[in-house]
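Of the protein chains in this complex, all but one are displayed in their positions.
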Amino acid sequence: MILILEAAFGFIALVGAISAALIRDSYGKLISLGVLVAGILPFIVDRGYIDVAITVALIAPIATIFVLMVARREEA
Amino acid sequence: MNAIFALGLAILVIGVLSVAFVRPKTYVARLINLEIPAWGLLLIMLTYDEALAILTFVAVTAISTFVIVRLLSWRDASC
Amino acid sequence: MIALYVVAAIAVFAAIRVIVEKNTGRKLPYANVLGFAVSGAVVLLIDHPLALVAAAAYFVGSTLESNAIASTYAGGVKR
Partner (left out) sequence: MLDEILHIMAAAIISWILFVTVDIFFKLPETGGVSGASAIARDIEAGGGALSGGTMMGNIVCSPDASAGTLLAACGVYVAGIPGGLAAAVMVYVGNRICHDPGYAGTTGAVLATFVVYAFTLAGFAATDFIAGMVIAILTIQGLSHVHASRLLARLWRVRQ
């Protein structure tokens, strides 16, 4: 990949990781986790593993929904 | 050093530190922070060209999240 | 080639706006812009028929995630 694009998507992934670590609200944490996945998906595609990219794109929301099952109970 | 490898190491270190020193000391925050080093480790595994290993790792991460969620729901409202 | 730079710049802008915004309900449209930009970048990076499937899978997945977060957030507020 071109260096500028690598820097851009790496910046997105790093920002997602840091904010997911620092934000205290649990919905904000989950949205930041989505930003982290959005940052690392272009790297997977650029290596040529499109099947891995499809699997990651389908499994990441399922893990989020599993976590939401606990977050809903905590909110109530 | 490869850029993907360096990025994966950085995310792994951030995730491990955030799990160790979790800010609101609840189980949910710790569980969400536990997802961060998993993605960092996936990025490191991407450097070594093993597609099947990455697929297995992603699936096992999701299943272990589900297992931990069930485990948390057994303890009642204490979390 | 310039289309890829435009899409990457919009992705960076949307990521910064997601992090800076405080309210959960107003965070989700920015996350939607990020999903559009990344699924466009996936297709622009690799010109292969499976890349279309990957972009559609990522887009539907991110939409489903936003949908689940928004409906849980609505239920939590109403209660």
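Per-chain residue numbering starts at 1, and chain names A, B and C are given in the order in which the chains are listed.
Definition applied: a contact is a pair of C-beta atoms (placed from the backbone, for glycine too) under 8 Å apart; a residue touches a chain by one contact, two chains touch by 3 or more.
Because the structure is predicted, anything quoted here is derived from the model rather than measured.
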Across the complex, visible chains touched by the hidden chain are C
Hey, which chain C residues sit against the chain that's not shown? 2-3, 6-7, 10, 13-14, 17, 23-26, 28-33, 36-37, 39-40, 43-44, 47-49, 51-53, 55-56, 59-60, 63-64, 66-67, 69-71, 73-75, 77
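Keep in mind that, in the parts below, only the chains that are shown with their structure count from here on.
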Please work out the Cα centroid separation of chain A and chain B, and write it as a whole number of Å. 11
With centres defined as the mean C-alpha position, give me the chain B-chain C separation in Å. 21
Which positions in chain A are in touch with at least two other chains? 30, 51, 71
Check each residue of chain C and list the ones that touch at least two other chains. none
So in the complex, the part of chain A that touches chain B is made up of which residues? 6, 10, 13-14, 17-18, 20-22, 24, 26, 29-30, 33, 36-37, 40, 43-44, 47, 49, 51-52, 55-56, 59, 62-63, 66-67, 69-71, 73-74
Show me the residue ranges of chain B that touch chain A in the complex, using the header's touch definition. 3-4, 7, 10-11, 14-15, 17-18, 23-24, 26-29, 31-33, 35-36, 39-40, 42-43, 46, 49, 51, 54-55, 58-59, 61-62, 65-66, 69, 72-73, 77, 79
The chain C residues in contact with chain A across the complex are 4-5, 8-9, 11-12, 15-16, 18-19, 24, 27-28, 31, 34-35, 38, 41-42, 45-46, 48, 50-51, 53-54, 57-58, 61-62, 64-66, 68-69, 72-73, 75-76, 79
